[in-house]
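Before any comments, here is the structure.
What you see is the complex with one protein chain gone and the rest in place.
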Amino acid sequence: MNHFQTFYNMKTGVVDLSARTAEVTPLDRERLPTCFGGAVVNRTLLKEYGDALVFGTGALTGSFAPASSLLVATFKSPLFDHVCHVPFMLRTGPDMKFSGLDFLVIKGAAPELSVLYVNQGIVNVIPSEHLRHLSVSDAVTALKRESLPVRSAILTGTAADRKIPHAAASVGVTGSLDKAGLASRMAAKNLKGIVFAGMGGLPFRKDHPDIGKALIQRISSGKHGKTGGFVSVLKGLDGGKEASKPLRGLTIKNMACYHCPSPCMSYVKFARHEPSLLLLDHEGWIALSRKVGEHVFPVYRSCLQGGLDPAGVAQRMPEGGGITEWLLDPEKMLPEAGKDRISMAPPEASDVAVKHHALFGGGIPPILPGDLWEKRVGLAMILGVCPLFLLRFPEITDMDLLRFISQDEVALSTLEENLTSLINAVAANG
Amino acid sequence: MKTRNDKIAEAKRLSGADGCVECGRCVAACPMAEMYANFSIEMSPRGIIKKTLIGDPVVEDQNIWYCTECNAGTDTCPQGVSCRDLIRKLREAAVSENLLENAKTCKCCGRMFVAIPVENFVYGRLKDEPPNVFGMLDICPPCRREMYLQRNA
Partner (left out) sequence: MQEPVNEQDFSLKLDDLRPRAPEKKTLSGYFMPPRHSFILFDPEKCTGCGACEMICSTRNTEKVAPASASVKVVTDETQGKTFAILCQHCRKPLCLEACPTRAIEKGKDGIVRIDRLFCTDCGLCTMACPAAAPLKDPKTQAIHKCDLCEGDPLCVKHCPENALTFTRGKAFRWIKGLRWSVQLISFLLLVMVFVGTFCYFKAGEVTLACPTGTLQNIASSGAILLIGGITSALALLILTILAGRLFCGWVCPFGFVLDLVDKITPKKLGWPAFLKSRMTKYGVLAGAVGGSYALGFQAFCTICPIGTLCRSYGVQSFFKSAELAIVPALASLEIAQRRSWCRYFCPVGALLGLTATLRLIKIVIGAKKCKKFSCIQCAEVCPVGIIEADQLREGISPKIPMTECIMCMRCIDRCPYDAAKIRFRWQQAAPGEEKT
């Protein structure tokens, strides 16, 4: 019995930017019980289509599983020189499913700057030369002015247009955990952004809301309780306490992604007249505040505006000063020999840990140690649940999540076996 | 550049207007009968479809601006003719020719969001309310939600 059918639209979009065509192929439902979805299927699609960007959702994305917000971007990273799986949260994963697709393959390069618009299972390639050299927020404003319904957008900023290697894709104006250079790959394909209308829906099993609610209640009453917000997660990381000092008293509101019960992002406001910032990149914040100290706010904001990875910027930033000059002219970030690889793993980590960290985009903070981290992140990337959530709440087991797919004990044990081997495979070589 | 005739042809094609058998079910379902004292065949969905099909001037006709775009007519039409799609396309054609007197723009975002006869109906129904309720009617629903957010959060 194939339980997976209800979790997906059963559609893969394949876009050829050079030919400006988009077609939709059905998902192979026979293979789903053994490959589940997420990073595993992304990898298969990447092998099949070669030089492409693959975006994919997991089986549980969009469902009543807690924190079911994940969209996985699988591509060959120009910075790490191997295939990476980068997580995107907020509403991107559910909105792709609600726009009618489960997986999206983008190959070729468009003749002019384009935007992909996904709605009701159809991908439109929209020429958008007027968006060139627009900052992320200006691009968002320009998109809002079109009369198209938009729920989520993954965009690049001016850094990508200028071919700066640490360019990072941003979800709306809020940035992302992309430290692997997705934006550079998008810019090389002349792709300014991918926009999801998100107007549709997904079927669900009748008991899903209650299962989800029970899991959420378990977390609230558990030892991790209801601590939440950017600063609280930050303090649990290496160097986080120092980095959280400039944020003292500035948090306006904690924000959570799709169906997530424990927020790890926060809106902060550091001056009355300035607009608020949504902080979600813990690693990036730590790296940046270590480097630039009290100037962390304007530099972080300019990273968001330009679509840049703050951790990469921190590596490139000149020591002791020169920040204002840098802010005015980020061209100084052009690649230098030997400085392209970045590593955000903690200092005592082994080479293997560093490798796995980079395998998943370099942005997921090391909340758990060593191989436990790989297992939890691998689980998240396959089932389509937020990796930070699974790292912060180890009491949510893979069996808890599998119960969304099937309640039958026999089927569950098979599913668990398959899942474990998949996680090992993903952790081993991506 | 599309000519007016091209636009009307596209409107007919999109709405399936050629399939109209003049049964009048759309008129029976149409809420305009309850809204306008001067409701007549001129503004009814059947009337507008007929006018379009026989080639009478319809883009500059005032009567295409009474419709609320509810789609009730489309739902009951046995031939699947979409009166709403037809009226939408005719209105788009009118707007592209700058015939804008009947389109109300939002005070906040400037988008055209409602036809003025429809809005006057709502004004009429709310005439016993204080003036600041009316001020709210000049703003499109998405902007109104933003305003509600600002006042309450």
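Lettered A and B in written order, each chain numbered from 1.
Rule of thumb we're sticking to: a residue touches a chain if its C-beta (ideal position, glycine included) is under 8 Å from a C-beta of that chain, and two chains touch if they have at least 3 such contacts.
Keep in mind that this is a model prediction, so the values were computed, not measured.
Student: For the chain that was dropped from the view, give me its touching partners among the shown chains.
Tutor: Per the touch rule above, the missing chain touches A, B.
Student: Of the listed residues A:G121, A:P209, A:G293 or A:P318, which contacts the missing chain in the full complex?
Tutor: In the complete complex, the chain left out is touched by residue A:P209.
Student: Among A:G121, A:P149, A:G293 or A:P318, choose the residue that contacts the chain missing from this document, as touch is defined above.
Tutor: Here the residue in touch with the unshown chain is A:P149.
Student: Tell me which residue among B:E10, B:E69 or B:E92 touches the hidden chain in the full complex.
Tutor: Answer from the full complex: B:E69 touches the omitted chain.
Student: Please output the residues of chain A touching the missing chain, sorted low to high.
Tutor: Chain A touches the missing chain through residues 62-64, 91, 94, 98, 149, 151, 172-174, 198-204, 209, 213, 216, 220, 228, 252-263, 267-269, 275-276, 278.
Student: In the full complex, which residues of chain B touch the absent chain?
Tutor: Where chain B meets the chain not shown: residues 27, 29-35, 37, 39-42, 44, 68-72, 114, 118-119, 121-122, 125-126, 129-130, 132-133, 136-137, 141-142, 144-146, 148-153.
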